[in-house]
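My structure is below; once you've seen it, I'll send some questions.
A single protein chain has been omitted from the complex, and every remaining protein chain is retained in its original position.
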Amino acid sequence: MATNVGLIGLGLMGRPMGQNLMKAGFSLTVWNRTRERAREFVEQGASTAGTPRDVAAKSEVVITMVSDPPALEEVLWGPKGAIEGLQKSSVLIDSSTVSPALARRAAAACAEHEAEFLDAPVTGGTWGAEKGELVFMVGGRKEVLEKVQPVLAAMGKKFFHLGGHGAGQTIKLAMNMILALQVDALAEALALVQGAGLDGERLIEVLQASMARAAVLDVKAPMILAGNYPPSFPLRLMHKDLGLALELANQIGVSLPATAAAREIYNAVKGATREDVDYAAVAKFWQKS
Amino acid sequence: MATNVGLIGLGLMGRPMGQNLMKAGFSLTVWNRTRERAREFVEQGASTAGTPRDVAAKSEVVITMVSDPPALEEVLWGPKGAIEGLQKSSVLIDSSTVSPALARRAAAACAEHEAEFLDAPVTGGTWGAEKGELVFMVGGRKEVLEKVQPVLAAMGKKFFHLGGHGAGQTIKLAMNMILALQVDALAEALALVQGAGLDGERLIEVLQASMARAAVLDVKAPMILAGNYPPSFPLRLMHKDLGLALELANQIGVSLPATAAAREIYNAVKGATREDVDYAAVAKFWQKS
Amino acid sequence: MATNVGLIGLGLMGRPMGQNLMKAGFSLTVWNRTRERAREFVEQGASTAGTPRDVAAKSEVVITMVSDPPALEEVLWGPKGAIEGLQKSSVLIDSSTVSPALARRAAAACAEHEAEFLDAPVTGGTWGAEKGELVFMVGGRKEVLEKVQPVLAAMGKKFFHLGGHGAGQTIKLAMNMILALQVDALAEALALVQGAGLDGERLIEVLQASMARAAVLDVKAPMILAGNYPPSFPLRLMHKDLGLALELANQIGVSLPATAAAREIYNAVKGATREDVDYAAVAKFWQKS
Partner (left out) sequence: MATNVGLIGLGLMGRPMGQNLMKAGFSLTVWNRTRERAREFVEQGASTAGTPRDVAAKSEVVITMVSDPPALEEVLWGPKGAIEGLQKSSVLIDSSTVSPALARRAAAACAEHEAEFLDAPVTGGTWGAEKGELVFMVGGRKEVLEKVQPVLAAMGKKFFHLGGHGAGQTIKLAMNMILALQVDALAEALALVQGAGLDGERLIEVLQASMARAAVLDVKAPMILAGNYPPSFPLRLMHKDLGLALELANQIGVSLPATAAAREIYNAVKGATREDVDYAAVAKFWQKS
C-alpha cells in the first residue's frame, strides 16, 4: 500500500515536488496558506486538509516546504499546527531553508510526539524540482533517512547524510554563502571593468577560459550584462539565507568578514528594489539607473 | 630568419616561458636580477645580456615577466633600464601583473622611442607556462598583437584582445578579484561548517554536486582541508593584486565592499605567516594553530 | 501613598536601580532568576515575589531589566510570566536593550491586558545606575512617560521621549553602534601605529588635543594600552547589540557596511575569549598573546 505523504507548502518549489510525489504513486495530502493552490492537486487525485495539523494526522511522512523561519514556525506551532497532529512513528521532513537551531527545535518537538525529524533542505532550484533532480542535504538519524528515501527519491537524485539534526541546514547555509559571494564577486569585477570603460562581455569570455570559471557565473553573468533579473532564486531569499548564516556564525564565534560585507550589498539592493528579482540583481548596487 | 626575442625575468613563470620560446626556435636573449638563473639558458644556446637595456638593444620583441610594479619600474626605468635600449619598431610586451596606469606609462615611454607596447598578463599558472598553454589578456593595438602573435603562440594557446593600453591588466585584476573571493568564500564556509562541529569534507562533496561548484574550489579545497599550502600562486602576489584592483577602483570611484573585506583577511594572513604559502592559505585566518 | 513598583532583574544594572527606587521611598517588589540576589532587598524592606507574574500582579509600575531578548521573552511570556499578571492601567517599562520589534510585541501584549508599555533602555552604565544618573531613551505614549516620570527620576536624570513603541530601542541601538565603531576605530588605529613601531600612548596624547577626541576614547584607551579589560560594558552585550542593530537594518533595507565589518571583529574576539571582558577588548583581535 502506498505511503501516505503530506505536503505543506505549494510554492515555487513545493508545487513541482508535490507533482513528482503524485507521479511516483504516493497518496498525497496537501495544504497551502492560500487555498487555491491546492485545487489543481485535488483535481489530480490528491487530498487536501483544512489545517497543517490535519495534514500531519493523515500522513506517515510529512514534508514542509515554506519560505522562511517565521512561516515554518507558523505551520509547525501556530494554531492547528502540524506538530500537534503528528502520528507516532511518523517522520517530519523540513525542506525549507531555516536556521539549524530551528531545525533542532523541530526535532525536539517531534520527539515529544514520538515522531522522527529530518532537516532536508535542497539545492537545484525550480528546474531541479520539476525534473525530480533535487539534491537533499540531510541532518538527523541515518536510519530515518533510509526509511524515507523512497519518498525523497520521487523528488531528487542525491541524498547527502551530513550529521545530526541541523547538519543539513548548516551545509545549505554554507553553500548559499558561497553562491552569494561568487555572484557578488562577479558583480564587483564587472563594475570595475565597466567603470574602467571596458566591455563586460569580454571579461566573461576570459573568465570562462580560466580557473575562475564557475557554474553559477555561466547562469548569472548574462542576467547582469542584460540588467534583467527574472527571479530564479529570489534576492530576498538569498538575503535571508545570508542573515541565517551570519546568525549562526555569530552564535558560535566564527567571523565571516566577506560574507558580512556581501550581505550589506544584498541588503542595499533589497531596500532599493520594489519588484521581485533574482539574486543576480546584487549588481544593481553598481547599476545606477 | 628567427625573430630576436628578449626576456627579462626568469622566475617561476619566466623560466618556462623562456624555455618554450627556445623550443619554438626564437633567438633568445635573457636577463635576470640574480644572474645564475640565466646560466641554464646560455647552456642551451641563448644569449645573456648585462642589463635590461642591452636586452632591449638586441631584440625585436622584448618580454618582461617580473613580480610586481616596483620590479617592473626598475627593469624599465632603473639604471640601464630596458626603455632606453628599445629599438625603433620593436615591441615591448609586459606579462607581469601591474596596474593599468603603469601599463599606460610604459606605453607612453615606448611611444617616445617609436616602439610599440602591449600589456599582456597571463593566466594559467606555472602549469600553463610549462605546457605552453597560457592565456594572454592583451591591451594595446590589435595590429601589434597580430604581429607578435607567433611569439606569444610559443607560450600560450589563447590571446584575448581586450582594448587599449591597460585593458589587459584591468581584466587580469578583475579575474584575480574573483578568484580571491571564491577561495575566501570557501574558507569562510568551511570555517562555519567546522565551527558548527561538522566535517568539512562533506561540504566539499555537496558543493561539487551543486551550482556552487567552481574550478578553483576543486584545486584549493584539498589544500584547505589538509591545512597545507605549497605555493602554486603565492598569497603575497594575490594580496598584491587585490591591492592593485582596489587602487584602480578607488581611482575611478567604483566601490568594492567584499573585495575590500577579503583583502584585509589576506592581509592578516600575510602579516602572520612567515613562509611562502599559496593563496588558499587565506583559510589560516580561521585555522588557529 | 507610595506607588507599588515591581522590578524584574537584579543584575549589574537592576541591582543599583532597585536600591535607588527604595531610597526614593517606593514600595518595591523584586524578582530575579537566581533567588539569592533578592535577599538583600528583602532585608532592606522590599517584598519578593515567586514569579514574574506575581510581581506584575502586585505593581502599578513594572520594570524589566534583563540581559537579552530571550531573557525578556522568558520573564514576559514564559511560564508564570509578567504579562499574564499585569493589572489594568498598570505600566510595564522595559529597560533592557532588545529589538524594536520585540518592544512592539510587548506593547501589543500590554494593550491586550489594558496596560501601558514603554520601551526605556538606558545609557550611563553601572556607574550611572549607582549614582541615579541614567539617561532613559523612551518609546511609547508621551502621557505615559509623564505619569511614570517620578519613578524613572529615582534612577535617572534625563528622559528623552523619542517616538512611538520601539523608538527608545532604535535610538539605543544607534548609539551603541556608534560606541562600538568608535572603540573599534581606536583599536584599528592603535594596531596600525604599534605595528609601525610607534608608541600607542603618543597617539592617544595627540588625539586628545584634536578633533578626534571623544568621551569613550578617554575611558577605553587606557584599557587597550594596558591590554586589561575588566568588564564595564561586557563585549558579549555589545556584540549582541550590534546584532540587533544589523537585524533591524536588514529588515528595513538600510545597508551598514562598517557596522557589519565591526560586528565580525567583535565576533572573532567573542569566539576566542573565555573570560568576561569589556568591549574595549575588541583590541584583542590585534593583540595576539
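The first chain written gets the first letter, and so on, giving A, B and C; residue counts start at 1 in each chain.
In this text, a residue touches a chain if its C-beta (ideal position, glycine included) is under 8 Å from a C-beta of that chain, and two chains touch if they have at least 3 such contacts.
Since the structure is predicted, the reported quantities are computational estimates derived from the model, not experimental observations.
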| item | value |
| --- | --- |
| Contact residue for the chain not shown (choose from C:A24, C:A153 or C:A191) | C:A191 |
| Residue of C:P52, C:P69, C:P100 or C:G132 touching the missing chain in the full complex | C:P100 |
| Chain not shown, touching residues in chain C | 100, 123-125, 135, 137, 158, 160, 162-163, 166-167, 170-171, 173-175, 177-179, 181-182, 184-186, 188-193, 195-199, 202-203, 205-207, 209-216, 219, 245, 248-249, 252-262, 264-265, 285-286 |
| Contact set of chain B toward the excluded chain (per top definition) | 239, 243, 246-247, 249-250, 252-257, 260-261, 263-265, 267-268, 270-272 |
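Following the convention adopted for this analysis, only the chains that are shown with their structure count from here on.
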| item | value |
| --- | --- |
| Centrality ranking, top chain (CA atoms only) | A |
| Classification of the chain A:chain B interface as same or different, half of numbers criterion | same |
| Relative to chain C, chain with the most remote C-alpha centre | B |
| Chain centre separation in whole Å, for chain C relative to chain B (CA means) | 52 |
| Numbers and ranges of chain C residues touching at least 2 other chains | 257, 261, 271-272 |
